[in-house]
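Accompanying notes for the structure given below.
Omission of a single protein chain aside, the complex is shown with its protein chains in their original locations.
Right, subunit A next:
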Amino acid sequence: MSDSPPPSRPVAGPDEAALARILQESREIRGVSLWQDAWRRLRRNRAAMASLVFLITLMLAAIFTPLLPLQSPIDKDLNNRRFLPPNAESVVMGSRPGLKFEDGRLTAQLAKYQAEIAEQRAEILAISDPVERAEQLAAFDTRSSVEHPFNQLWNQLGPVAFTMCRIRVAIFGDWAVPSLFGTDKLGRDLLSRVFWGSRVSLVVGIVATIVSLIIGVSYGAIAGYLGGTVDAIMMRFVDMLYSIPFIFVVIFLVTFLGEDSVKKILDDYGIEQITIFYIIIGAIYWLTMSRVVRGQVLSLRHEQFVEAARTVGASPARIIFRHVVPNTLGVVIVYLTLTIPSVMLFEAFLSFLGLGVAPPDVSLGLLLNDGVEALSIVELFWWVVVFPGAALALTLFALNFLGDGLRDALDPKMKNRS
């Protein structure tokens, strides 16, 4: 559809001119979709918009944490840097004597390491026997990747995070942000720990919420669409699950999964414990979502577009997931923004009890646990609890405000009103 009438055909009679004008006008009128309307209303809600901006910033910061010029989140310095209050003294990466880095600088060590690697590699490549060469090369590669200097400063970087760390070193060199948040009881920089911890907490929150979204929406939509006895049975089941104190079951499950033999079995299948952790949390937060979606679907399933889809012979599965579910999106998004904070809180709670994310991984819950342990009257190390606490509280705050704002914005009763 082009925006102007084709110029090649001249306007003939007055009727056609009128028609063209009307068409022109109708093109200029824009319908306001639900989403545009909601967005318009959301933009007026200052608290929600501030939260949205904050959350997007946080999300970007979490994704690109390895790129930021932060100090090492795991490098301990028990001699000189325990419980340093927040300060702005400049720090050089890899300067701790215990690391035994060349010149006390990460870049120098990296250069030395790469030179050594290249040399040794060349030696191996000089081996004439191809089989032996391949073997030695493989062994050497695994060994050298373990010995990489990054492994002393960062914990188990994935391939993407590893690349990001390299880019970070290439851009910022040895420079790192000073310990603006102070250091903790093992002399680790709190600022970088808060960043890395937020990353883990956010990932737990989002992944678990997505799991709960998938289960809850499918379950609720199927129950609501099929209706009748199926619906009654499915919803009775949800009622029953509501009465189970899931926290306790989860703690029980986490304990069970932490058992060495079980861990080994999982490792054999290549499943990490934290993955299971996400899935378990997600699997218990779908109940409310399924109820809400079911309620929506119940009111949608006699709408004309559903009838139409059925008339042209669409299968129930197609009707549910292509026609009905997209129409419940508004409510789902609202509940999504309210589920993420409760999941994050739950993760913090479990980590606090020592049942969640395990060190050397960091999460906000673990940081808070450290902070609470360090609280004492003798010396007031307030920064170890205030900064992680503030990070968690701010995130939850923002998510709550955004959820409330979205609920108001997507409320159909508010349509075309202020």
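Worth a mention:
As a convention for this text, a contact is a pair of C-beta atoms (placed from the backbone, for glycine too) under 8 Å apart; a residue touches a chain by one contact, two chains touch by 3 or more; residues count from 1.
The rule we apply is simple: contacts and distances are computed from a predicted model.
From the set "ABC transporter permease", "3-isopropylmalate dehydratase small subunit", "FAD:protein FMN transferase" or "Transketolase", the protein name that UniProt assigns to the chain left out of the figure is "ABC transporter permease".
Note on the undisplayed chain: of the listed residues A:38, A:292, A:320 or A:348, the one touching it is A:348.
Listed for subunit A, the residues touching the missing chain in the whole complex are 239-240, 242-245, 247-249, 251-256, 259, 261-262, 341, 345, 348-349, 352-355, 368, 371-372, 375, 377, 385, 389, 392-394, 396-397, 400-401.
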